[in-house]
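A single protein chain has been removed from this complex, and every other one stays in its place.
Take a look at subunit A:
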Amino acid sequence: MPWPDDSLDSVPTQSFDDVVRLAAGLCGAAHAVICLQAGERLQAHASYSAAGTAGALAPDVCADAVVTDELLIVPDLLDDPEQLHRSLLARSAGTRFYAAVSLRSADGTVLGVLCVLDPAPRRDGLTSEQQDCLRSLARQTVTLLELRSEARVHRAQRILHERILDSAMDYAIIAMDHGGRITRWNGGAERILGWREAEVLGEPTHLIFTPEDRAAGRPETEMQLALARGSAPDERWHMRKDGDRFWASGELMPLKDENGTVQGFLKILRDRTQQRANESALRQAQEQLRLAVEATHIGIFDLDLVTGELAWDARVRALFGLPPDMPVSYDTFLAGLHPDDRGWVDATVRSALAPGGSGHVEIAYRTIGIEDGVERWLAATGQAILQDGRKTRFIGTVRDITEGRLAEQAIRETEERYRLAARATNDAIWDWNLASDHIRWNEAVQTLFGYAADEVGPSGSWWKSHIHPEDRERVKASIHAVIDGGTEHWTDEYRFLRADGAYAYILDRGYVLRDGSGRAVRMIGAMLDISARKRAEEHQRLLTGELQHRVKNTLALVQAIASQTLRGATNPEGARDALAARLISLGRAHDILTQASWTEAPIPDVVEGALCPHRPAGTSRIRTGGPNVLLAAKPALSLALALHELATNAAKYGALSNATGVVSVRWYVVHADDAPRFCLNWSELGGPTVSGPPVRRGFGSRLIERSFAAEVGGEVEMTYAPTGFTCRLEVPLASMQE
């Protein structure tokens, strides 16, 4: 039914029944009906039939009622020329008289009709009085309908409001009168505060305030504030029925009618205890995070993988050399990377964030500050966050590890230097754990001493067993004196057994590491092979000895020359000149030996050296020639001294004493049966006539005989022919070369 009866309707059904009864009575008709518009059709809403009337009224008697006019009177339906209302007859057989008045609202809308019907035709229709009455009743009906409609709308709204209020279970909505007494208490209030509405109606709102707020007059203050400012915030602890406290958040507002008169108050509260706790926990967590971030020098990044937005905190910005306010993007990140790291870092991040990627990144890279240009090492850890199986966010931390990296690099470089140094020096470097007797050797111990890797024993015992037996106890004593004593540095020299069985001379230097109590725990050192140095020292020693020997030998020669010269001296001046000339000759012979290897000298040089001071300038009066034979040092000296004496004599008495004489010096090697012999001929020609051998044999001839005659297996033949002096030497070649 479109207009169903409602027990709560403000307009009772009886009112409409009264109208139709009055209409029938006033018009003297058997029936009266109120039909109301129901879509296109009309439906009977209330009907009256006088008692004992003939012909029942069909329920839908007005269904086709047509209201063309304000008031329609049809005296006899059978006479209706247009048979407009014929259909009515069809339904209510026996109806002849019909009158209807339209039910129009103030805005002209036709709500329905009020009609009267009678079985008897009525020629006179209705009296004007009856017509007025019918109109009045129609107006009355419209008023009733409008009242009822309004009431229904109002009620529906009220119900809606009630439902809204009560369904707002998260909100305590409390209405109060002027004095703060509760007039309404919704479901949310019951749930949050614990009291049922019935328990609190008429009570002051003080009961939900804490005792301290009540004592401080908070409820009154709130109402004053609400009146003064239009609303008063209520953010404080409140009380539940069971005495529990909860954190309420809401406000108190004055309730005003349409004239602006204050009717009471409305309080709306939410229980924010959990949120407050959450917020507090969040704040605390944020604070902790902030402190942790602060303390650990961590920067945080957050990349939105959906929008591409990148968020960097101040520290990340600082690490990329950016001021705090500059906007950043993934490209900024790439731009800040060291060129050597840009490629692989980008690839790593992209691969981790790709569908199917691990979503996790843990890398270290270099940045070059975008604005400050500073190079830094950063360690970054990032984790993608999944939403519905899709990576939507990439969040993580970066940390400055420059210092550590530099330290690491320094250590690496130190190690590298150590390794290179160890390789460069070839020292056998050892690291000896004194508690376990374990020694760690570098590779040099193999290369230095010729051992295979598995032949090198990793222990102090192995080392000691390879020290030369004559040195072993001494070295053990010296190293243990350092270990057991308080010093740190140990140095010793000893011989160390090589793989080939020879001994290398070692300079070993070690450094003792001690624990907190001063106990030696470790020793590190290097064995330097000083065999070459030892050999050089030995060589030096031999050289020095040899030099000493030669010097003393030379001095002995000088002494002998001096002694011999003075023995035969007839006048001091002559002795002085002779001595000087002989020493000069000796010196020149030394020069030649020194220019050669000292141990031997080529004979042409020796001959030339001895004779050149005697060669008259610009002439070739001394002619020499012979094969290049190497002479040993002593024979070379003897030969030089001998030639000097011969040339001196030639200058004094022989071929060189006049202007034309010549001297021929020829030597050769004769290959005899047993051994080669060395021969030298000194011949003078063109000098003054020689009268015979000198009366007294001089130093020169004695020296020549001593040097080349019987004692050395040779022969010396001196001939004082009138044409010139000749001297022939012949000695085993070997005696001139050993």
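Keep in mind that, in the parts below, a contact is a pair of C-beta atoms (placed from the backbone, for glycine too) under 8 Å apart; a residue touches a chain by one contact, two chains touch by 3 or more; residues count from 1.
Just so we're on the same page, contacts and distances are computed from a predicted model.
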item: From "2-oxoacid:acceptor oxidoreductase subunit alpha", "Thiol:disulfide interchange protein DsbE", "Response regulator" or "ABC transporter permease", the hidden chain's UniProt protein name; value: "Response regulator"
item: Touch with the omitted chain, as defined above, among A:Leu334, A:Leu434, A:Val521 or A:Val558; value: A:Val558
item: Which of A:Asp257, A:Asp325, A:Glu573 or A:Glu738 contacts the chain that the document leaves out; value: A:Glu738
item: Touching residue (missing chain; options A:Thr127, A:Gln409, A:Thr491 or A:Gln548); value: A:Gln548
item: Hidden partner chain, residues of subunit A it touches; value: 545, 548-549, 552-553, 555-561, 563-564, 567, 634, 638, 641, 702-703, 706-707, 711-712, 738
